[in-house]
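Apart from one protein chain that is not included, each protein chain of the complex appears where it belongs.
This part shows chain A:
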Amino acid sequence: MSSLSRDDVAHLAGLARIELSDAELDRMVGELGVILESVAKVQQAPTEGVAPMSHPMPLTNVTRPDVVRPSLGAEAVLAGAPEAEQQRFSVPRILDED
């Protein structure tokens, strides 16, 4: 398994929507390399023929009666918003100008 390059980490940070500074990127490359080397140990475990386990409990669908129940009002929901307008979350532009 090849280790991560600086460009790889920059790409991953972009996917994760975190704007890293150059200094942060430099540090992260080294740290992630050490961590990845260590966690790669999972590949040495005797996992042949083992079914992956995603959850500690055997989950089945959990449903409830389809009835209306009380929920938070718009005012309460918007109270923590960075910006709100006309009972809506106000967000920066979501489209490019061109």
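Basically, contacts are C-beta pairs under 8 Å (C-beta built on N, C-alpha and C of every residue); 3 or more make two chains touch, one makes a residue touch a chain; residues count from 1.
Everything below uses one rule, namely that contacts and distances are computed from a predicted model.
Peer 1: According to its UniProt entry, is the unseen chain "Cytochrome c domain-containing protein", "Glutamyl-tRNA(Gln) amidotransferase subunit A", "ABC transporter permease" or "Formate dehydrogenase beta subunit"?
Peer 2: "Glutamyl-tRNA(Gln) amidotransferase subunit A"
Peer 1: Please identify, in ascending order, the residues of chain A that touch the omitted chain?
Peer 2: Counting over the whole complex, chain A touches the hidden chain at residues 1, 4, 8-9, 12-21, 24, 27-28, 31-32, 34-36, 38-47, 50-57, 59, 62, 64, 72, 76-77, 79-83, 89, 91-97.
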